[in-house]
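The structure appears below as structure tokens.
Only one protein chain is missing; all other protein chains are in place.
First chain written, first letter: the chains are A, B and C, and each begins at residue 1.
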Amino acid sequence: MKLTILIHCADQSGIISSVTSYIHEQHGNIIYLDQHVDKEAGVFFMRLESEFENDIALSEFKKLFEETLAIRYKMKWNIHLDGEKPKMAIFVSKYNHCLYDLLSRYNSGELLVDIPFILSNHPDLKYIADQFQIPYYHVPISKDTKKAVEEKQLKLLQEHGVDFIVLARYMQIISPEVIDIFPQRIINIHHSFLPAFAGAKPYHAAFERGVKIIGATSHYVTAELDAGPIIEQDVTTVSHSHSIKDFIAKGRDLEKIVLSRAVQLHVERKTIVYNNKTVIFS
Amino acid sequence: MKLTILIHCADQSGIISSVTSYIHEQHGNIIYLDQHVDKEAGVFFMRLESEFENDIALSEFKKLFEETLAIRYKMKWNIHLDGEKPKMAIFVSKYNHCLYDLLSRYNSGELLVDIPFILSNHPDLKYIADQFQIPYYHVPISKDTKKAVEEKQLKLLQEHGVDFIVLARYMQIISPEVIDIFPQRIINIHHSFLPAFAGAKPYHAAFERGVKIIGATSHYVTAELDAGPIIEQDVTTVSHSHSIKDFIAKGRDLEKIVLSRAVQLHVERKTIVYNNKTVIFS
Amino acid sequence: MKLTILIHCADQSGIISSVTSYIHEQHGNIIYLDQHVDKEAGVFFMRLESEFENDIALSEFKKLFEETLAIRYKMKWNIHLDGEKPKMAIFVSKYNHCLYDLLSRYNSGELLVDIPFILSNHPDLKYIADQFQIPYYHVPISKDTKKAVEEKQLKLLQEHGVDFIVLARYMQIISPEVIDIFPQRIINIHHSFLPAFAGAKPYHAAFERGVKIIGATSHYVTAELDAGPIIEQDVTTVSHSHSIKDFIAKGRDLEKIVLSRAVQLHVERKTIVYNNKTVIFS
Partner (left out) sequence: MKLTILIHCADQSGIISSVTSYIHEQHGNIIYLDQHVDKEAGVFFMRLESEFENDIALSEFKKLFEETLAIRYKMKWNIHLDGEKPKMAIFVSKYNHCLYDLLSRYNSGELLVDIPFILSNHPDLKYIADQFQIPYYHVPISKDTKKAVEEKQLKLLQEHGVDFIVLARYMQIISPEVIDIFPQRIINIHHSFLPAFAGAKPYHAAFERGVKIIGATSHYVTAELDAGPIIEQDVTTVSHSHSIKDFIAKGRDLEKIVLSRAVQLHVERKTIVYNNKTVIFS
């Protein structure tokens, strides 16, 4: 049996030795430990993977953890049993490159999730959902229907027990209501090196500015547009010889890799959000 | 004899064949030609290096070029004789990494310029100027002396026949009057991936935002702060584990390499500015 | 009408002006020109894109080009009419990431080719061919059947009029006979930064050596294993904390992007091979 433990709390002396001693007493072997202290904020973060020879009672383990450690250090914590597959909904509009990249990783067993459905405000990508035999909900949006659409989205998300949502170039703004229900559980890909070129048409803005490098940014969605905690970024070089069309084409390769990496980090429980920033364990 | 020719003009049919035929008629051999068409703006750019077996009369060559080509195509053009060393003034404040990098390249013959002087608003780096035996002018600036200081700067620049200025982490704003006299001939290094984090304290802002990549940008100085034509950019990865101090340390290596590359491109006549952007020939 | 012209020949004075004058006389407008001179080898390379307002007779254009330019300068040349789709066969074994990446680009119109078939020595990836409705030939190979299999491969390639072959992690050596028939028209992806770690199991070798960066290399296949002209390379960082399994996972993302970029360069006629190296026009 393998457990992944994520902790954060106010920084204090003795936390690591207390937690590792607890694991040791429970006959666990620590196979990975990484910790980080944000000195300015005075916050301690830890990720720990531990193997147990015999299956232990998880609920008992958690109860004792809470009583002996979490209360004492005022921890926020999560303990995940290895092998649990989170349920991931994908929202798309018309671009297919991120969707294809996610689905091909899913299909080859690289991305260990269940995908209950794909949702889109356009019918265009239904053929891909069909290729991979995943339900596709076409939920068009207009100014007038926005409220009703959100309710429909929430209903679908709840009916399918969705754990987190991936916006794979979904060109609609997610409502604060949905964000509140999925805090730090909606992952977006923005097609620029944030905070440069937030908002619409970043490649056009980058071209206009004459930058020599373009980027892509994957982040958790918050109420403020393109301002959520950054999970992953990457860049590629461009030159005067590239047109906006070239920027877009080069950007596609960035977007799909950066989004898939961010999703993988989330699935592997390697992210902790704090102060609108992320701690990413390696 | 070797000439480097830079041209830009409205895009028209036949320019390349006209120019290359002219070179050919003058018994020149083209050893490098690169051209670019900005289709949106309808502008043609070309850089051409040509060798001539016998020394030709440069003034005659330029006169004929003007009469037979430049007038016909309404070209803006420059012809540089190989081996001319431009005069480069360096402005610094207190950081020494960019200064050391420029001077070590200068000293080893990698950077083919003359350096008539280094100017600073602080006395701190005089010892480096002394190490490399270059005159160092300490010109302190305060609100009250600003006007007088600018005049002193201009006088120094003109007395020494300076061709272009490098701001090697010079922490003062250059006045519009100086910029007007040195258009596209003042090169700055900004310690962020512009347009993200323009202005003061970019590493602090990057840290605050929780980015996963930081950068440096070298650009020509224009009246608008940190908004001039970008010459060169580069980036490096950071993580939650890096403090602001780490950002600054990692950034230093970026800054000095990016600035030196931009200076080298300028010295090798590989840049053309148009529409607040650069065409950078390889 | 748009033509792409590729030329290489011994370097001589006057080639560019002769070629551009010819285009000009034929009422063509040059929209792209890039040239390169390999000074050591004394070879001139040029790529040129030209638009013609009226449709011209291509055969007549080529005939005149041959008579007035190619013979005179002893050129090797190719002229491609824009919009021709080359026929690309894909060979795979069991890994699906490169195949998915190529097919998703093909499906979205990013990769302008026809794909007459996918061939594999294993049946495993037939389901992907089915997803994209492309014929899949399962041609198993053993020591005894090698000769017969090659004949079968050649027959398929010829029947379908294949222009070039992409080895998308095809784990068999291509026979010299097939290479001879498709010179510089078989593109392979090798999962290392060549020439480091040529041959089998490069990720294991990289792990063993303790490198801090791994790479992928796409090259044209020649008789000597992993030694053909390199088209494209890219790298990513690794550390002691990555296992061989991590190397392989990180490598997958490199492999698919590097292979797809190389295929795109080939399809866009941006490669010339000379002296077992490539000239790659941007």
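By definition in this document, contacts are C-beta pairs under 8 Å (C-beta built on N, C-alpha and C of every residue); 3 or more make two chains touch, one makes a residue touch a chain.
Fair warning: this is a prediction, and the values are worked out from it, not measured in the lab.
Considering the whole complex, the residue from A:Leu33, A:Leu64, A:Leu112 or A:Ala205 that touches the absent chain is A:Leu33. When the omitted chain is restored, the residue from C:Tyr73, C:Phe193 or C:Phe247 that touches it is C:Phe193. Residues of chain A in touch with the missing chain: 13-14, 16-17, 20-21, 23-24, 29-35, 37, 237.
Not every partner is drawn; the one left out touches chain B at residues 96-97, 100-101, 104, 107-108, 110, 131-132, 239, 241, 249, 252-253, 257, 260-261, 282.
One chain of the complex is left out; on chain C, the residues touching it are 36, 38-39, 193-197, 209-213, 215, 229-235, 239-241, 243, 275-280.
Following the convention adopted for this analysis, only the chains that are shown with their structure count from here on.
Each chain gets one centre point, the mean of its Cα atoms, and the points for chain B and chain C are 38 Å apart. Once the centre of each chain is set as its mean CA position, chain A and chain B turn out to be 41 Å apart. Those residues of chain A in touch with two or more other chains are numbered 239, 241.
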